[in-house]
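I have a structure here, written as structure tokens, and I will follow up with some questions on it.
Every protein chain except one is present and positioned as in the full complex.
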Amino acid sequence: MSHATDSEIDTRIDELTRELSNWGRWGDEDELGTLNLITPEKRLQAAACVRSGTVLSLGLELRADLPQPPGSGRLNPMHVMTETGSDAAARDDVSGYSDDVLAMSVHAATHWDALSHVFHRGHMYNGRACTEVTSGGARVNSIVPVAERLVTRGVLVDIAGYHGVDALAPDHEVTVTDLESVLAAQQVGLLPGDALLVRTGQLGRIAASGDWKNFTEVEGRLPLEPGIGIDCLPWLQELGVSAIACDNWAVEHLHAGSSGRLPVHEVGIVHMGLVLGEIFQLDALAAACRADQRYDFLLAAAPLPVRGGVGGPVNPVAIR
Amino acid sequence: MSHATDSEIDTRIDELTRELSNWGRWGDEDELGTLNLITPEKRLQAAACVRSGTVLSLGLELRADLPQPPGSGRLNPMHVMTETGSDAAARDDVSGYSDDVLAMSVHAATHWDALSHVFHRGHMYNGRACTEVTSGGARVNSIVPVAERLVTRGVLVDIAGYHGVDALAPDHEVTVTDLESVLAAQQVGLLPGDALLVRTGQLGRIAASGDWKNFTEVEGRLPLEPGIGIDCLPWLQELGVSAIACDNWAVEHLHAGSSGRLPVHEVGIVHMGLVLGEIFQLDALAAACRADQRYDFLLAAAPLPVRGGVGGPVNPVAIR
Amino acid sequence: MSHATDSEIDTRIDELTRELSNWGRWGDEDELGTLNLITPEKRLQAAACVRSGTVLSLGLELRADLPQPPGSGRLNPMHVMTETGSDAAARDDVSGYSDDVLAMSVHAATHWDALSHVFHRGHMYNGRACTEVTSGGARVNSIVPVAERLVTRGVLVDIAGYHGVDALAPDHEVTVTDLESVLAAQQVGLLPGDALLVRTGQLGRIAASGDWKNFTEVEGRLPLEPGIGIDCLPWLQELGVSAIACDNWAVEHLHAGSSGRLPVHEVGIVHMGLVLGEIFQLDALAAACRADQRYDFLLAAAPLPVRGGVGGPVNPVAIR
Partner (left out) sequence: MSHATDSEIDTRIDELTRELSNWGRWGDEDELGTLNLITPEKRLQAAACVRSGTVLSLGLELRADLPQPPGSGRLNPMHVMTETGSDAAARDDVSGYSDDVLAMSVHAATHWDALSHVFHRGHMYNGRACTEVTSGGARVNSIVPVAERLVTRGVLVDIAGYHGVDALAPDHEVTVTDLESVLAAQQVGLLPGDALLVRTGQLGRIAASGDWKNFTEVEGRLPLEPGIGIDCLPWLQELGVSAIACDNWAVEHLHAGSSGRLPVHEVGIVHMGLVLGEIFQLDALAAACRADQRYDFLLAAAPLPVRGGVGGPVNPVAIR
């Protein structure tokens, strides 16, 4: 199989940009992008999906050794104590407490990308200059406006499960046909404002292998990764998907001949204002959905409101 | 008004400990405490509270200058960029990205206390030794088990609103009578498994004043703070409240003669396994509840699953 | 007294730039600037200054509460433990250890500025583009080349002591006349390659007052500060001073009408390649020099070699 050259990618990106741009669609001041598609009615619909009262967390446990390997350029969650029970015991006071500090790359574990996370030809979503993102953080398109919106109906599309495998092959590009076939098989429809959760099995495979170097970018080399192909973007736009999250590193398909470009990021985040969620844990959710054949749920996934943040850590929950 | 001496506090704590201890109630292995009271049925009840589809975030924006003043011993959220749009502009590449790191005290802004956060007479919840919390973190009773549970029906009790003030007087100890009067006036009942959100107005008052030194402990001196009195604990236990969160620093009432002891923490967290939420923003929620006279909602407030964490940052949302 | 307007400052900076530029003087590849003036012979001269064998540290103790106040934009040294003696005691092992982590702004306490710390008209020392300093650090002119050079003869010029005051008035601009008068009174000469240490008393005054807001820039407002005037630069160049360090925040004089420009930084660092040392503790050194009337010494002040660092923390020692 031959892959697109950089120039072909550029041409395709430019075509899609013309076709799918949402700049100005929700006003010149907009910082929400496709999250505008989540309406109050949508959330009523989402609440109606709660039928058993069970909850599943889709967030990776925050640990010092996962999931970013050395050379990834990102800092795994580092947790240090500033007061401990050992100290309390040594003092032998009647009461005591413990305290702690957490440091991490915002994109290290389960997170949403902010609309300031990616640039194309010097711009980010809604035509803003990339120079609005300085060492001081993002002056616009930060994660803060996102932090109050991300509650909607979620729909899981379990591609790996449909194919009867633990994980899709690393070179599997998820297509519109894949998505439509699986939705049909799962007997669930996708409606405007929904958040689409696509299970590739990639996170589970890497966790089982223990080799996280194959999960993320390491020393500038992209991993192979099953994920969404660029040609899904028109379909997502047409259906009015408000956000898309996957159990992989970058949502999108990364292949062996990868040029280092991330077309789904460039068109999706920059031009469509599409909110991407990465490193979501979907295996337990898939098992639960398979068990009772219900693939929709209330997704409550509001990230931490980091001022100036170009992404937001989150512990998303599916309420079923 | 005279306040209790240390010895009187000790006596009262010991009495309540005998009366309210939940050690062993949910098994010797339990690390969830009162969150055990959240059942699937409870969540169905919670989902039924969603009637308008609106969402309110109760999380404080994470900023470098708030809310912990110098001397508090806690690190405000520190956000640094590791890749920026300025860099991308200087390189003039066709595509680019930004990236960031967040560091903060887990208890600095809106958070849940883990059941390993407080010790009494050398122990924490369920009879575990405080020495289980070392520099390596909490080996038991960490925030991780909490991270998949905190979705339930939330009920706001707007004490400040009931009294027609922006904020309760700093020396106001919230009593059972207060809580019952306000619930009656609000025409809302409290049911087993509910999370109780108590609005004192304290966070809003401090934000308006800009003087955060009056909000938290600074250099070992406790602030004055309106909050829950210790005598509310039997009432919370009887009603089966699963968690309690306030718009103040410590949930509980802190007074001028304060000895430095935090009896609601000592009895509540250590002996009852009661999960406390602090620095919740409740003003906008109160306004919304007042407007349509509905004080219950679906509370989705799963904290980040920090391995070994003695607390968990969270962006709680009320879905109404 | 009237201060220069921005346009007058610009004119003066441009004049001095033409007069004092060292770009190209030590080759196009040079990253050392005036440190080139430290020769092996110079260091022999420096070693000959050691006459009593005493040592004085000029470095501020690294503490969480000093010297950067909130709003300064810099992080005071934050020290956290990752293993403690309390933990060891709780384990009751025969042997144990403690371990710790330090985080700080490189310029927070006693430090040298690297030649990549300041830009003028888009450039830094030796004509390099300021865009060579990205989120990844300084690709050139970092602190690393400095880290092996900063051992030379140091000469203290105790201006405050000469005037018989604890500290110079905040609006005192140190002039060439000041420097020459004090050197004459101290009976010490300045030779090419020397590091000049200028004592204003400012650090001691602020420490005594406890009000660090008056020491550094806070929320964009420069402090009043006694320090070197821009007109000292030609004199420093003529004498061949290799580095200059002061007991203040910015080496240079900052006045009430300050425009926010730092002319000594702009001309000195950018055009002369002059290495500046800030927040040096000079009071104890001054007392020792006064006691035996010897104002020169061996200065060993090699900063930490931080890859890409635009400054370097240092514990400088005067060996006398």
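Order of writing sets the chain letters: A, B and C. Residues in each chain are counted from 1.
Everything that follows uses one rule, which is that contacts are C-beta pairs under 8 Å (C-beta built on N, C-alpha and C of every residue); 3 or more make two chains touch, one makes a residue touch a chain.
Worth saying up front: this structure is predicted, and the values here are computed from it rather than measured.
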item	value
Chains on display which the left-out chain touches in the complete complex	A, B, C
Absent-chain contact - pick from C:Asn22, C:Asn36, C:Ser57 or C:Asn214	C:Ser57
Candidates B:Asp87, B:Glu132 or B:Asp296 - the one touching the absent chain	B:Asp87
Which residue of C:Asn22, C:Asn36, C:Thr82 or C:Asn214 touches the chain not shown here	C:Thr82
Touching the absent chain when the full complex is considered, from C:Leu37, C:Leu190, C:Cys246 or C:Ala300	C:Ala300
Residue ranges of chain A at the interface with the undisplayed chain	65, 69-71, 75, 78, 81-84, 87, 90, 103, 131, 134-136
Interface with the unshown chain - residue positions in chain C	10, 39-44, 46-48, 50-57, 59-64, 73-75, 77, 79-82, 84-86, 88-89, 92, 94-107, 116-122, 124, 129-138, 144, 147-149, 151, 261-262, 265-266, 298, 300, 302-311, 313-315, 317, 319
Touch residues of chain B, complete complex, unshown partner	80-82, 84-87, 89-90, 101, 135
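Following the convention adopted for this analysis, only the chains that are shown with their structure count from here on.
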item	value
Self-contact between copies chain A and chain C, residue sets same or different by half	same
Farthest chain relative to chain B (centres taken as mean CA coordinates)	C
Turning angle required so that chain B lies on chain C, C-alpha fit (0 to 180°, nearest 5)	180
Separation of chain A from chain B, taking each centre as the mean of its C-alpha atoms, in whole Å	28
Chain A and chain C: spacing of chain centres that average the CA atoms, whole Å	46
Multi-partner residues of chain A (each touching 2 or more other chains)	80-82, 84-86, 89, 101, 135
